[in-house]
Structures are given as C-alpha cells and as structure tokens.
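Okay, here's the structure, questions in a sec.
Only one protein chain is missing; all other protein chains are in place.
Our next item is chain A:
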Amino acid sequence: MEGKTREEILRLLEANARYTAKDIAAMLGMEEEEVKNEIEAMERERVICGYHALVDWDKTDDEKISALVELKVTPQRGDGFERIAEKIYQYPEVESLYLMSGGYDFTVILKKATMKEIANFVSSRLAVIEEVQSTATHIVLARYKDHGMQLAAPKKDMRMVVTP
C-alpha cells in the first residue's frame, strides 16, 4: 500500500479513534478488508501504538494536576541520552518523555497526580538520578487545546438550519 493511504488512515484515526474500518473504507474509497488489514499491520509494526480518549479532566471531579518537568542531564559516553531516557520512562508516573534541543535536555510530562505526589516523585526519583543536573517543574494551570482539539470552547454550529 502506498504511504499516502497509510497516512490518510492514520490521520483519520488520530482525529477519531472510534471510526470503524467500514467508516474509513467509505471515506477513502477502499475496501473494508483492506483497511482492516492495514490497521492491523500498523499495529504490529507499532506505527499505531495505542488508542486513547481525549479527556477534558477539568470537567470532571478529579482534582489532580498535570506537571511538566524540564531536566538537564549529563549524557553518558557510549549511550548518549538513551540509557538515561530508559531510566526515566520506566516510571509509571511518566506520561510522555521527549529529548529536546535548546536550554535543557528532557521534557518529562507526568501523569495527573496530587501536588504532594508530584513533589515526591520529582525530588525522590527524578532529581536524584545520577546524571540529572537540574530540574524545573511547571504545573499546568489549564488546558485549552490538546492533540489538535480545542478543549475550552466547543464548536457550536451557528449556521441556519436550511439555506437554498
């Protein structure tokens, strides 16, 4: 299958993981079986790594907070940043981990937790890793847009019901 169609399937699934293979097949003018096979292949190849709901937790009773930690580290001879990254992403508290260019090395996005849990994790787990030089923890105050979706202001259809 050509790369473009794979990308099209991925783009649709990224926008709405609940689209069925039948829906996607109809939208792309393909056979349902073909779409199913392609999705399965991409799952096997870990191109598709999982399916998630995009939740606006601010609308729930959950009072936990999200945090982002900037880490400056000392890269290791032979392994560069890989081994340090491995140490960090093994923690279930870590939601995402990116190696960055610029003023610091890693961005660690933590799973929602209480302030106390975040403080504990940063001070007793991240900051004490041998290669870590410094940490800077930022608390997310509000989320307006995530994964390309506006969370704060849901779109309202303001068109007239019927026009010529």
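Descriptive notes on the structure:
Operating definition for what follows: contacts are C-beta pairs under 8 Å (C-beta built on N, C-alpha and C of every residue); 3 or more make two chains touch, one makes a residue touch a chain; residues count from 1.
One rule holds for everything that comes next: contacts and distances are computed from a predicted model.
Per its UniProt entry, the chain excluded from the display bears the name "Aminotransferase", taken from "Glycolate oxidase", "ABC transporter permease", "Aminotransferase" or "2-oxoisovalerate dehydrogenase subunit alpha". Note on the undisplayed chain: of the listed residues A:29, A:78 or A:92, the one touching it is A:29. In the complete complex, the hidden chain is touched by one of A:19, A:89 or A:104, namely A:19. Considering A:46, A:116 or A:159, the position touching the chain not shown turns out to be A:159 (whole complex).
With the whole complex as reference, residues 12, 16, 19, 23, 25-29, 155, 157, 159-164 of chain A touch the missing chain.
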